[in-house]
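Take this structure first; my questions come after.
All protein chains of the complex are present and in place, except for one that has been dropped.
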Amino acid sequence: MIVASFSVIPMGAGASAGRYIRAVHEMLKKSGVRVVVGAMSTTIEADSFEQICLLVEKANGILVDMEVPRVITTVTIDYRVDKEISIDSKLDSLR
Amino acid sequence: MIVASFSVIPMGAGASAGRYIRAVHEMLKKSGVRVVVGAMSTTIEADSFEQICLLVEKANGILVDMEVPRVITTVTIDYRVDKEISIDSKLDSLR
Amino acid sequence: MIVASFSVIPMGAGASAGRYIRAVHEMLKKSGVRVVVGAMSTTIEADSFEQICLLVEKANGILVDMEVPRVITTVTIDYRVDKEISIDSKLDSLR
Partner (left out) sequence: MIVASFSVIPMGAGASAGRYIRAVHEMLKKSGVRVVVGAMSTTIEADSFEQICLLVEKANGILVDMEVPRVITTVTIDYRVDKEISIDSKLDSLR
(Lines give C-alpha, C1' and ligand atoms only; values in the text may rest on other atoms or scores of the structure.)
Protein backbone atom coordinates (compact mmCIF):
# COMPACT_ATOMS: atom_id res chain seq x y z
CA MET A 1 0.00 0.00 0.00
CA ILE A 2 1.07 3.59 -0.59
CA VAL A 3 0.25 6.12 2.12
CA ALA A 4 -0.23 9.71 0.98
CA SER A 5 -1.44 12.95 2.49
CA PHE A 6 -2.73 15.87 0.54
CA SER A 7 -4.24 19.29 0.94
CA VAL A 8 -6.05 21.45 -1.57
CA ILE A 9 -5.97 25.21 -1.11
CA PRO A 10 -8.60 27.18 -3.01
CA MET A 11 -7.44 30.57 -4.26
CA GLY A 12 -9.86 33.26 -5.32
CA ALA A 13 -12.70 31.78 -3.29
CA GLY A 14 -12.51 33.56 0.05
CA ALA A 15 -10.53 32.91 3.20
CA SER A 16 -12.47 29.83 4.34
CA ALA A 17 -12.14 26.42 2.76
CA GLY A 18 -14.35 24.19 4.92
CA ARG A 19 -17.11 23.60 2.41
CA TYR A 20 -14.62 22.73 -0.33
CA ILE A 21 -12.68 20.31 1.83
CA ARG A 22 -15.91 18.69 3.00
CA ALA A 23 -16.88 18.07 -0.62
CA VAL A 24 -13.48 16.50 -1.28
CA HIS A 25 -13.83 14.25 1.77
CA GLU A 26 -17.23 13.08 0.58
CA MET A 27 -15.73 12.08 -2.76
CA LEU A 28 -12.83 10.31 -1.02
CA LYS A 29 -15.19 8.35 1.22
CA LYS A 30 -17.31 7.30 -1.77
CA SER A 31 -14.15 6.15 -3.56
CA GLY A 32 -13.63 3.42 -0.99
CA VAL A 33 -10.06 4.32 0.03
CA ARG A 34 -9.21 4.60 3.70
CA VAL A 35 -9.35 8.29 4.66
CA VAL A 36 -8.10 9.98 7.83
CA VAL A 37 -9.12 13.62 8.15
CA GLY A 38 -6.62 16.00 9.74
CA ALA A 39 -6.64 19.69 10.60
CA MET A 40 -3.96 20.46 8.01
CA SER A 41 -4.26 17.65 5.45
CA THR A 42 -6.07 14.44 4.59
CA THR A 43 -4.28 11.10 4.68
CA ILE A 44 -5.25 8.25 2.37
CA GLU A 45 -4.12 4.71 1.64
CA ALA A 46 -3.95 3.73 -2.02
CA ASP A 47 -2.97 0.74 -4.09
CA SER A 48 -1.11 2.71 -6.71
CA PHE A 49 0.24 6.08 -7.79
CA GLU A 50 -2.47 6.09 -10.43
CA GLN A 51 -5.19 5.87 -7.79
CA ILE A 52 -3.69 8.76 -5.80
CA CYS A 53 -3.50 10.79 -8.98
CA LEU A 54 -7.10 10.14 -9.94
CA LEU A 55 -8.29 11.21 -6.49
CA VAL A 56 -6.20 14.38 -6.59
CA GLU A 57 -7.53 15.18 -10.04
CA LYS A 58 -11.12 14.55 -8.89
CA ALA A 59 -10.57 16.79 -5.86
CA ASN A 60 -9.40 19.58 -8.15
CA GLY A 61 -12.38 18.99 -10.43
CA ILE A 62 -14.77 19.30 -7.48
CA LEU A 63 -13.32 22.66 -6.50
CA VAL A 64 -13.45 23.96 -10.05
CA ASP A 65 -17.10 22.81 -10.32
CA MET A 66 -17.70 24.84 -7.14
CA GLU A 67 -16.33 27.87 -9.04
CA VAL A 68 -12.87 27.98 -7.49
CA PRO A 69 -10.62 29.57 -10.15
CA ARG A 70 -7.31 28.24 -8.83
CA VAL A 71 -6.28 25.33 -6.65
CA ILE A 72 -2.88 24.70 -5.07
CA THR A 73 -2.53 21.02 -4.19
CA THR A 74 0.27 19.55 -2.09
CA VAL A 75 0.64 15.78 -2.11
CA THR A 76 3.16 13.85 -0.03
CA ILE A 77 3.63 10.21 -0.95
CA ASP A 78 5.32 7.55 1.18
CA TYR A 79 6.35 4.75 -1.16
CA ARG A 80 8.19 1.91 0.49
CA VAL A 81 9.32 -1.33 -1.10
CA ASP A 82 11.27 -2.93 1.76
CA LYS A 83 8.14 -3.57 3.79
CA GLU A 84 4.38 -3.30 3.64
CA ILE A 85 2.99 -0.10 5.16
CA SER A 86 -0.44 1.28 5.96
CA ILE A 87 -1.80 4.25 7.89
CA ASP A 88 -2.14 1.97 10.93
CA SER A 89 1.34 0.46 10.68
CA LYS A 90 2.79 3.96 10.47
CA LEU A 91 0.81 5.16 13.49
CA ASP A 92 1.77 1.97 15.39
CA SER A 93 5.46 2.70 14.81
CA LEU A 94 4.98 6.07 16.52
CA ARG A 95 3.59 4.63 19.76
CA MET B 1 -3.45 30.63 17.56
CA ILE B 2 -1.38 29.44 14.64
CA VAL B 3 -1.92 25.86 13.47
CA ALA B 4 1.03 24.15 11.81
CA SER B 5 1.93 20.67 10.67
CA PHE B 6 5.41 19.43 10.15
CA SER B 7 7.37 16.34 9.25
CA VAL B 8 11.04 15.60 9.66
CA ILE B 9 12.65 13.12 7.28
CA PRO B 10 15.99 11.69 8.39
CA MET B 11 18.45 11.04 5.56
CA GLY B 12 21.45 8.79 5.97
CA ALA B 13 19.89 6.94 8.89
CA GLY B 14 18.14 3.98 7.32
CA ALA B 15 14.70 3.51 5.81
CA SER B 16 12.73 3.63 9.07
CA ALA B 17 12.06 6.79 11.02
CA GLY B 18 9.82 5.62 13.89
CA ARG B 19 12.33 6.04 16.69
CA TYR B 20 13.29 9.52 15.54
CA ILE B 21 9.71 10.70 15.22
CA ARG B 22 8.87 9.24 18.64
CA ALA B 23 11.70 11.27 20.17
CA VAL B 24 10.38 14.41 18.49
CA HIS B 25 6.87 13.74 19.79
CA GLU B 26 8.20 13.33 23.31
CA MET B 27 9.86 16.73 23.08
CA LEU B 28 6.68 18.29 21.68
CA LYS B 29 4.56 16.85 24.48
CA LYS B 30 6.99 18.14 27.10
CA SER B 31 6.85 21.58 25.47
CA GLY B 32 3.21 21.93 26.43
CA VAL B 33 1.83 22.68 22.95
CA ARG B 34 -1.19 20.77 21.71
CA VAL B 35 0.06 17.92 19.50
CA VAL B 36 -1.91 15.67 17.14
CA VAL B 37 0.08 12.77 15.74
CA GLY B 38 -0.66 11.73 12.17
CA ALA B 39 0.63 9.01 9.87
CA MET B 40 2.30 11.54 7.56
CA SER B 41 2.92 14.57 9.77
CA THR B 42 2.42 16.06 13.21
CA THR B 43 0.05 18.94 13.80
CA ILE B 44 0.64 21.50 16.53
CA GLU B 45 -0.99 24.65 17.85
CA ALA B 46 1.32 27.53 18.67
CA ASP B 47 1.07 31.07 19.93
CA SER B 48 3.65 32.48 17.56
CA PHE B 49 5.90 31.83 14.59
CA GLU B 50 8.81 31.97 17.01
CA GLN B 51 7.41 29.07 19.01
CA ILE B 52 6.92 26.95 15.87
CA CYS B 53 10.47 27.77 14.85
CA LEU B 54 11.95 26.80 18.20
CA LEU B 55 10.14 23.45 18.12
CA VAL B 56 11.29 22.75 14.57
CA GLU B 57 14.85 23.63 15.52
CA LYS B 58 14.67 21.41 18.60
CA ALA B 59 13.30 18.54 16.50
CA ASN B 60 16.26 18.88 14.12
CA GLY B 61 18.64 19.01 17.09
CA ILE B 62 17.17 15.79 18.49
CA LEU B 63 17.75 13.96 15.22
CA VAL B 64 21.31 15.25 14.92
CA ASP B 65 21.97 14.17 18.53
CA MET B 66 20.75 10.71 17.46
CA GLU B 67 23.45 10.79 14.73
CA VAL B 68 21.25 11.64 11.78
CA PRO B 69 23.53 13.49 9.31
CA ARG B 70 20.79 15.26 7.36
CA VAL B 71 17.20 16.22 8.04
CA ILE B 72 14.61 17.47 5.57
CA THR B 73 11.83 19.31 7.41
CA THR B 74 8.57 20.41 5.85
CA VAL B 75 6.45 22.87 7.82
CA THR B 76 3.03 24.11 6.76
CA ILE B 77 1.67 27.08 8.68
CA ASP B 78 -1.93 28.29 8.71
CA TYR B 79 -1.89 31.91 9.83
CA ARG B 80 -5.25 33.58 9.91
CA VAL B 81 -6.05 37.07 11.12
CA ASP B 82 -9.75 37.33 10.23
CA LYS B 83 -10.77 34.84 12.89
CA GLU B 84 -9.38 32.76 15.73
CA ILE B 85 -8.47 29.20 14.71
CA SER B 86 -7.34 26.06 16.52
CA ILE B 87 -6.88 22.41 15.60
CA ASP B 88 -10.40 21.76 16.92
CA SER B 89 -12.04 24.66 15.10
CA LYS B 90 -10.44 23.48 11.88
CA LEU B 91 -11.61 19.90 12.41
CA ASP B 92 -15.11 21.15 13.34
CA SER B 93 -15.35 23.05 10.05
CA LEU B 94 -14.78 19.75 8.22
CA ARG B 95 -17.70 17.95 9.84
CA MET C 1 -0.93 24.10 -18.71
CA ILE C 2 -0.44 22.87 -15.17
CA VAL C 3 2.73 23.93 -13.36
CA ALA C 4 4.02 21.58 -10.68
CA SER C 5 7.10 21.22 -8.56
CA PHE C 6 8.25 18.06 -6.93
CA SER C 7 11.03 16.61 -4.87
CA VAL C 8 11.91 12.99 -4.19
CA ILE C 9 13.74 12.18 -0.97
CA PRO C 10 15.45 8.77 -0.86
CA MET C 11 15.41 7.11 2.56
CA GLY C 12 17.73 4.26 3.44
CA ALA C 13 20.22 5.23 0.76
CA GLY C 14 22.68 7.50 2.50
CA ALA C 15 22.71 11.22 3.19
CA SER C 16 23.38 12.35 -0.39
CA ALA C 17 20.79 12.31 -3.14
CA GLY C 18 22.59 13.90 -6.11
CA ARG C 19 22.92 10.79 -8.24
CA TYR C 20 19.27 9.87 -7.74
CA ILE C 21 18.00 13.33 -8.57
CA ARG C 22 20.25 13.45 -11.66
CA ALA C 23 18.70 10.19 -12.88
CA VAL C 24 15.22 11.65 -12.36
CA HIS C 25 16.14 14.80 -14.29
CA GLU C 26 17.42 12.72 -17.18
CA MET C 27 14.10 10.91 -17.35
CA LEU C 28 12.19 14.22 -17.18
CA LYS C 29 14.25 15.72 -19.98
CA LYS C 30 13.67 12.65 -22.17
CA SER C 31 9.93 12.91 -21.48
CA GLY C 32 9.77 16.20 -23.37
CA VAL C 33 8.18 18.30 -20.60
CA ARG C 34 9.68 21.66 -19.74
CA VAL C 35 11.93 21.16 -16.69
CA VAL C 36 13.51 23.78 -14.42
CA VAL C 37 16.00 22.39 -11.93
CA GLY C 38 16.12 24.01 -8.51
CA ALA C 39 18.21 23.50 -5.39
CA MET C 40 15.21 22.25 -3.41
CA SER C 41 12.81 20.91 -6.05
CA THR C 42 12.21 20.48 -9.74
CA THR C 43 9.54 22.44 -11.57
CA ILE C 44 7.73 21.04 -14.60
CA GLU C 45 4.98 22.09 -16.97
CA ALA C 46 2.44 19.44 -17.86
CA ASP C 47 -0.71 19.13 -19.94
CA SER C 48 -2.62 17.07 -17.40
CA PHE C 49 -2.70 15.65 -13.90
CA GLU C 50 -2.19 12.25 -15.50
CA GLN C 51 1.10 13.35 -17.04
CA ILE C 52 2.37 14.71 -13.71
CA CYS C 53 1.38 11.45 -12.06
CA LEU C 54 3.16 9.30 -14.62
CA LEU C 55 6.35 11.31 -14.21
CA VAL C 56 6.18 11.09 -10.42
CA GLU C 57 5.61 7.35 -10.64
CA LYS C 58 8.52 6.96 -13.07
CA ALA C 59 10.76 8.98 -10.74
CA ASN C 60 9.89 6.65 -7.87
CA GLY C 61 10.52 3.63 -10.11
CA ILE C 62 13.97 4.96 -11.04
CA LEU C 63 14.94 5.31 -7.38
CA VAL C 64 13.67 1.83 -6.53
CA ASP C 65 15.61 0.43 -9.50
CA MET C 66 18.67 2.12 -7.98
CA GLU C 67 17.97 0.14 -4.78
CA VAL C 68 16.38 2.89 -2.73
CA PRO C 69 14.01 1.12 -0.29
CA ARG C 70 11.79 4.11 0.46
CA VAL C 71 10.98 7.36 -1.31
CA ILE C 72 9.13 10.37 0.09
CA THR C 73 7.76 12.49 -2.74
CA THR C 74 6.26 15.94 -2.34
CA VAL C 75 4.36 17.34 -5.30
CA THR C 76 2.84 20.83 -5.43
CA ILE C 77 0.42 21.48 -8.27
CA ASP C 78 -0.78 24.88 -9.46
CA TYR C 79 -4.02 24.31 -11.36
CA ARG C 80 -5.67 27.43 -12.64
CA VAL C 81 -8.76 27.67 -14.81
CA ASP C 82 -9.27 31.44 -14.95
CA LYS C 83 -6.21 32.00 -17.10
CA GLU C 84 -3.49 30.16 -18.95
CA ILE C 85 -0.28 29.75 -16.93
CA SER C 86 3.22 28.45 -17.61
CA ILE C 87 6.53 28.48 -15.77
CA ASP C 88 7.44 31.63 -17.72
CA SER C 89 4.16 33.44 -17.09
CA LYS C 90 4.53 32.73 -13.39
CA LEU C 91 8.12 33.99 -13.32
CA ASP C 92 7.08 37.06 -15.36
CA SER C 93 4.44 37.95 -12.77
CA LEU C 94 7.19 38.05 -10.13
CA ARG C 95 9.33 40.63 -11.93
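The letters A, B and C name the chains in turn, as written, and every chain counts its residues from 1.
Please note the rule applied: a contact is a pair of C-beta atoms (placed from the backbone, for glycine too) under 8 Å apart; a residue touches a chain by one contact, two chains touch by 3 or more.
Given the structure is predicted, the values throughout are model-derived calculations rather than measurements.
Among A:Ala17, A:Ile62 or A:Ile87, only A:Ala17 touches the chain that is left out of the view. Where subunit C meets the omitted chain, the residues involved are 3-5, 7, 15-16, 18, 21-22, 25, 36-41, 43, 74, 76, 78, 80, 82, 87, 90-91, 93-95.
On the side of subunit B, the interface with the absent chain consists of residues 12, 49-50, 52-53, 56-57, 60, 64, 69-82, using the contact rule stated above. Although one chain is not drawn, its touching partners on subunit A can still be listed: residues 9-12, 14-17, 69-70, 72, 74.
By our rule, only the chains that are shown with their structure count from here on.
Comparing the centres of all chains, each the average of its CA atoms, the largest separation from subunit C belongs to B. Chain A has the Cα centre that lies closest to the mean of all protein Cα atoms in view. The distance from the centre of subunit B to the centre of subunit C, each centre being the mean of the chain's C-alpha atoms, comes to 25 Å. Residue positions of subunit C touching 2 or more other chains, listed in rising order: 12, 69-70, 72, 74.
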